[in-house]
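Every protein chain except one is present and positioned as in the full complex.
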Amino acid sequence: MEFTAKQIADFIGGRVEGDENAKVRTFAKIEEGKEGAITFLSNPKYTHFIYDTKASVVLINDDVELEKPVSATLIRVPNAYECVAKLMQMYAATLPKKTGVDPLAFISKTAEIGKDVYIGPFTYVGDGVKIGDGSMIYPHVTIYDGCQIGKNVTIHAGAVIGADGFGFAPNQEGYDKIPQMGIVVIEDNVEIGANTCVDRSTMGQTIIHKGVKLDNLIQVAHNCEIGENTVMSAQVGMAGSTKIGAWCMVGGQAGFSGHITIADKTFVGAQSGVISNTKGNGEQLIGAPAIDPKVFFKAQAVMKRLPDMYRELGALRKELEELKKEHNA
Amino acid sequence: MEFTAKQIADFIGGRVEGDENAKVRTFAKIEEGKEGAITFLSNPKYTHFIYDTKASVVLINDDVELEKPVSATLIRVPNAYECVAKLMQMYAATLPKKTGVDPLAFISKTAEIGKDVYIGPFTYVGDGVKIGDGSMIYPHVTIYDGCQIGKNVTIHAGAVIGADGFGFAPNQEGYDKIPQMGIVVIEDNVEIGANTCVDRSTMGQTIIHKGVKLDNLIQVAHNCEIGENTVMSAQVGMAGSTKIGAWCMVGGQAGFSGHITIADKTFVGAQSGVISNTKGNGEQLIGAPAIDPKVFFKAQAVMKRLPDMYRELGALRKELEELKKEHNA
Partner (left out) sequence: MEFTAKQIADFIGGRVEGDENAKVRTFAKIEEGKEGAITFLSNPKYTHFIYDTKASVVLINDDVELEKPVSATLIRVPNAYECVAKLMQMYAATLPKKTGVDPLAFISKTAEIGKDVYIGPFTYVGDGVKIGDGSMIYPHVTIYDGCQIGKNVTIHAGAVIGADGFGFAPNQEGYDKIPQMGIVVIEDNVEIGANTCVDRSTMGQTIIHKGVKLDNLIQVAHNCEIGENTVMSAQVGMAGSTKIGAWCMVGGQAGFSGHITIADKTFVGAQSGVISNTKGNGEQLIGAPAIDPKVFFKAQAVMKRLPDMYRELGALRKELEELKKEHNA
């Protein structure tokens, strides 16, 4: 591809500052920009890079005021990040897409595979598994027997869908395994990251509802449910039978106790530990155990002064006792 | 299968309340119960579901008092969870079990595979590996050279047994690798979850003793030892050379420092960080660094009031100084 700044500005509804004929052939991060690249400035932390970038064109928000002239051609837009995403999507759509079932995949005879599906080498699709149209299953994915994958689902390498939930009943000598007889259902438009695990249900279904995005190395235990369009960063863990609502956002390495219910639009900070039901939609939680972020950050700020507080408390006690003695003398 | 409530009650020693001839063909969660399903009520959190469940039969503890009539037939038992587990085990035992070495697995010529073993497609079994009778090794497992797997062991997809321990000695330019020349030994009746990693020892053995149950995405570093029947939830991490006793329970995402010893029957809460030896059997630990749960939860409760305490401390100081001044005046 090769486009001029003007062509791009016209396409996304932006305004050119600089050379309208500046040409771009590729994308680059602003700090790695080079001749022929288009980049963007969205995070104010990176503003200083714009003065030195060698990129030919920079998408930049209308309201950013620059302190010095820049050599790159600017395209002013209301939201530079959205615009670059749109351009990348447009470009990506022109690239060849992997399709077809690789001959090195293992597909059970009783599995049902939809149209326009990609299944990579070494992926294992068990008995009775259903995979909907347009889904992309990368190499090394394991889908245990009976699970259901919707349409336009993406599953990255190494993910394991439908392994046994973790259920054992203690006996005198050790544990009896509780058979895990349910399945996993993954609805349409879900994306599941590399090496993420979603365990099958003890009975019934572990359900990932449509539009959910799970990052890498996440653990979803048996009987869990994740509501539509909820997004989870890497290494999050959910214990068994927990239900998370729709449109939630969960930061990396956060954890959820079992058998709790999280309402829609809950925001959970990274590394938090959520141990009880939330009170209603839109709650924000951080810390372990997770509490209101305002309370959390205030308490954290005082934390560092704890040793001083402890000493001061001792001093106050001593001085008060002396004063009492004097008063009573 | 199809059984009546009476047949089931007779089998597990329960008492029918309702239609003795109610028929069940499948298992269901109480909130997803439907005609022909048997379910159970064990966790009091779910009691409200019993009034609306469409399940035909519900196993319920003797001591649960219901506030309203229910349409389902009840079977009263001392422990509903144990009974449903027993029924599921009985049913599962009638299902066909995977056996045999899949032709798509890689088995070294020098590996020794026991009887009635299942090894799934794409599983890699290295040189000199031994696998005991009755073990189930799901697809995509990697067992490095020389490791030993006992009898009736289950290893889920993507688990990696025997990769190099993490040992490097710094030199002027970088690091020298410390060869990891030991092995991993997994004893009988162990279950290992999906994508869990157990590293080989530097010398000697990393040992998982019999009956241990490890959930998904766990890290067991080189030279570790886990005692009999200890259970660990997902995403736990053990640093090198740490020894955990028998019959311990470890919550999800907990971590253990290296070179420490944890006594038998220790209970470690989720997300805890255990950094030193425990004092004796049966200890409970929570938090990071992990402490006694009573102390932990009391301190957590006060945490939220820290900013108030800080202000109060300042107020007391000021008032005390004023009082002193007045007193000395």
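As written, the chains take the letters A and B, and residue 1 is the first residue of each chain.
Operating definition for what follows: a contact is a pair of C-beta atoms (placed from the backbone, for glycine too) under 8 Å apart; a residue touches a chain by one contact, two chains touch by 3 or more.
Because the structure is predicted, anything quoted here is derived from the model rather than measured.
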{"item": "Residue touching the undisplayed chain, where the options are A:G114, A:G174 or A:G211", "value": "A:G211"}
{"item": "Listed residues B:G33, B:G132 or B:G255, member touching the removed chain", "value": "B:G255"}
{"item": "Those residues of chain A which, in the complete complex, touch the missing chain", "value": "27-29, 32, 39, 43, 45, 81-82, 85, 88-89, 91-92, 104, 120-122, 138-140, 154, 156-158, 189, 191, 193-195, 210-211, 213, 215-217, 228-229, 231, 233-235, 252-253, 270-271, 300, 303-304, 306-307, 309-310, 313, 316-317, 320, 323-324, 327"}
{"item": "Interface with the unshown chain - residue positions in chain B", "value": "106, 122, 124, 140, 142, 144, 158, 160, 163-164, 166-169, 173-179, 181, 195, 197, 199, 201-205, 217, 219, 221, 223, 235, 237, 239, 253, 255, 257, 259, 273, 288-289, 291, 295, 298-299, 301-303, 305-306, 309, 312-313, 316, 319-320, 323, 326-327"}
